[in-house]
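Only a single protein chain was left out; the remaining protein chains are all shown in position.
Order of writing sets the labels: A and B. Residues in every chain begin at 1.
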Amino acid sequence: MSLFGASIRRKEDPRLLQGNGRYLSDIKLHGMVHAVFVRSPHAHALIRGIDSSAAAADPRVVCVLTPDDLPVGLPPLPCIDAEETTKPFNQPILATDKVRFVGEPVALVVVEGDRYIAEDIAGLVDVDYEPLPAVSTAEAAVAPDAPLVHFDSNVVDVLEYSVGDASSALAAAPHTLSERFITQRYAGTPLETRGVIVEWDEPRRGLTMWSSTQVPHSLKATLVGYLGLPENAVRVIAPDVGGAFGVKLQPYPEEIVLGLAAEQVGRPIKWVEDRYEHFLASTHGREQYHDVEVGYDDDGRILAIHDHAVTNTGAYLQRLTLVEPFIGVSMLSGPYVIEHQQLVSTVVMTNTTPLNPFRGVGHVQAAFTMERIVDLVAAAVGVDPGEVRKRNMFSKDVFPLHRGIGNVLAGEIIYDSGDYQECLRRAMAAAEWDDFRREQESARAEGRYKGIGIGFFVEETGLGPYESGRVRVEPSGQVIVFTGACSSGQGHDTVLAQITADELGVEFDDIVVVHGDTDLVASGVGTYASRSAPIGGTAVRHAAGSIKEQAIRIAAEMLEASPQDIELIGGEVRVKGSPGSSVSLAQVAGRVAPGQPLPAGVDEYTLDATDVYHPPTNTFSYGCHVATVEVDIDSGVVTLLRHVVVNDSGTLINPLLVDGQVQGGVALGIGGALLEEIVYGDDGQPLNANFMDYLVPAIGNMPEMVVEHMIVPTPLNADGMKGAGEGGAVGAPAAIANAVADAVLPFGAKITETPLGPETVYRALQDVS
Amino acid sequence: MKPPDFDYVAPTSVDDAIKALGSDAEAKVLAGGQSLIPLLAFRLAGPSLLVDLARVDGLDHITDEGDRLVIGAMTRQRRAERDPVVAERCPLLVESLRHVGHPQIRSRGTIGGSVAHADPAAELPAVVLALGGRVHVTGHSGDRTIEAEDLFQGFLSTSIEDGEILTAVEVPASGPRTGWSVVEIARRPGDYALCGALCQLQLDDAGAVVDAHLALIGVGDRPMRAHAVEAAVLGGASPVEAATLAPDGLSPGSDVHASSDYRLHLATVTSRRALTQALESAA
Partner (left out) sequence: MSDHAVTIRVNGVERSESVPARLTLADFLRERLDLTATHLACEHGVCGACTVLVDGETARACLLLTVQADGSEVTTLEGLTEGDELGPIEQAFWAKHGMQCGFCTPGFVLTIAEMLDDNPNPTREEIIEGLGGNLCRCTGYVKIVEAVEEAVSLRGGGG
């Protein structure tokens, strides 16, 4: 039986279950010293001076680094810009003259001892701030006399896309409706915070950095740039990573500062972010509202849409911040044929922690907005929400579908494959839609309010630009797979081994997967945007394919047969039709080990192949969530009953693991739908920067979950894989919000924002009565 | 997020504990640490000395005194939750304990620590208040008892003086035909509630309410006893009628979890449900 497509147990688990995980904070090096960052307590302030003399006088202090100690002219953090915006809205490596959000790093303190002592001493660094008025919401930031975060305006970018002629179509539409939909600020909050260890190696005049990151290779490239070191002098290692979800997908200022301090300190330095710092200094996501007007006809067909989205991107543009405003509008129409669209996305800066993509970036807001609109249209025309969706959806014959929208961040939007209507049908069937309607009816008669809601989404996954994969067969028979995609819990070791085992027919247990070390893996991009299977996996598939070709050529000589007559089966290379005449893959590898003449027609030693796979365009996964809920009308409390997902992420390498990705995504979506919100006061002070008040869903918040797969392979890669990491998070808020809206429909309450905490629902009920 | 530096002693007698507390103006009592250590981790508290009561003799006991139940301050919450005597003499306390955090918190958290901490959203202070219990404290100038009505002074503040130790919590034992309930609105199970109502009612043979206790949590700077509601219930009002009086005299603050108005509304909702459930369980 082929391992490809099988739900097998993960390679990585026994080690972790024995307590042999090696997360960043577990690493201890000889002579290690400990760092903490001095961070701004103000949302907005001028820095008039920094007095670190008291701290520096402590004998345990190894060094204190302030902005003045950094090299002159150090560029701020990089940002990939969607448009030609030239103004530097990027974050300085340490705040120089001004701080712009609570938590912005201002100085580094390194001490002998431990983190306890480091915190004691950081408290002695005296920063003289002159507080300035601050602004924390997009609405306040665009007011005429708002405090300015950077230059002359807090509106720093306006992205505009259009297809058709939305204005005319709206004017001509039989009906229109307008509404504002609000998605709050929330964050990935992996259980493991960030952390860095850096060690300077004087003889090599270089450094090794261990970091809890999703992107070791881009961190390496960034360090090479900032430190002015040659490539060979910088090694980055991502050890076991305890969750990331996008929060760890860019090089952060702390990594660069520690890199800069490494040589001066001369001893290994360790910094582990604590949970409070994490809320302040690791990127957030989402905060975006949409003002929408749609035109539709009597049958509920949506004819035109005008959307103006406003994103509060926080105090600085980070590396991929602009993906949030871009995807938020460009993916708005999802699975629906809407001929006329005018999409405007305004980027607003405030004195809050910067935004950067995390699990479901932009898609969450797009799906929430669109799916709520479809339900409002359905209610307005008196047609069942499922039927209205069907009427508006693309048919399965339209692919590839050019949406006519794109930008440099995400490429052109071309839907690759799918069958949306079937997905909807299956999800509604799995949710027992009609039975639920009856149940809802009888519950209402008893004064109990249940609701059902759909959340359909289409999601751009498998982003390029590329990923590397290398496969090497040792004469011992061990197969080593190197990948630039690195794991933060998704199970890369397992799925890449499955692909390799499938291609080469070798034993799963003979395969070792290496990732997360820039010295061992020459190039790579990392893990985000559900890209590791479609891009990383395809690269490995191609590399393994080259191994197969090489092996056949080598074996042809060994077996004295022509390559056309040779096949690779079950790890054996043999002459077709004569099973007695075979060599193992290990023997083939031995035949090309250095130190002997190569076989004729073979020009390379070692059985080793690398592929760098550039996907032609991105893949588009999709799925349909159906949630059922009960709303306690007296208190506003929402109880989740059941959550169904039918997901198409193309071919599945390991369904067990994909189920896990979807379920975990749904949990995150539930957090967004009901619980999670990063709250700032008007003065820019964070009000719930801890796990007690920021509500990550607990087990008791979970409904019964049903996950089914529908498989329409993408034509874009050999195995037909699309990304699976994020869809759970994308569809859930939309489905839950629609279910809540359905439950309170008899009261006419308006549900237009998340999170739907009890007070929000209660207020919505109050506002009508 | 590491605690600031402090010293530590673990005396074995109440006298030594009092002496240790008296020796340092910045000393603080350490019980289970489940509230104090988080405050230390955020460096929101900075004591110079912690006086750990865990090894003090005579503070870990559950004593049935007939009409009263006396629980030593250092009795762990989990022990009390599982104790058959507590279950029989004060079922409201057991029910309340199930709402306190999680098993891993209750295994270390103590009865006395929770009452002394006086969190306005905590269950145990509210039980003592609802039932008209009292606490025993010891200090330099000897022992005294403080009635629950006089104990809670404000946000995390009690009339236990610096240098005094809470040694035991006392509640009246419940009589026959008693019903109880704890109703909370919390966003995650186990979290401090946005608002909660803890109720104990006693019926006579004819089914009339002859004894009513109701305390509300999360609706002010301290646990609040709903005297007006209790009086209405004793006067024969239905739960629905009586609960409308729950917001009387309350002025809760607003925070990231709930506004003042909403908490007032929840006071009514939780009171009504708690009264209804307590009546059902008494019947």
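The rule we apply is simple: a residue touches a chain if its C-beta (ideal position, glycine included) is under 8 Å from a C-beta of that chain, and two chains touch if they have at least 3 such contacts.
None of these values were measured; they are calculated from a predicted model.
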item	value
Among A:G469, A:G664, A:G684 or A:P758, residue touching the chain not depicted	A:G664
Sole contact to the chain not displayed, among B:D52, B:E241 or B:D255	B:D52
Per the touch definition above, residue among A:Q490, A:S582 or A:T714 touching the missing chain	A:Q490
On chain B, residues whose C-beta touches the chain left out of the figure	1-8, 10, 30, 33-34, 37-38, 40-42, 50, 52, 54, 78, 101-105, 107-108, 188-190
Where the missing chain touches chain A, by residue	9-10, 12-14, 16-19, 21-23, 25-26, 28, 114, 116, 188-193, 240-243, 245, 274-275, 488-491, 656-657, 659-660, 663-668, 690-692, 696, 698-700, 702, 705, 728
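By definition in this document, only the chains that are shown with their structure count from here on.
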item	value
Distance between chain centroids, defined by C-alpha means - chain A, chain B (Å)	43
Contact footprint of chain A on chain B as seen in their complex	1-5, 38, 42-43, 185, 187-191, 194, 255-259, 262, 265-266, 269
Of chain A, residues touching chain B in the complex	114-116, 119-120, 274-276, 634-635, 637, 674-675, 679, 687-688, 690, 692-693, 695, 697-698, 700-701, 757-759, 762-763
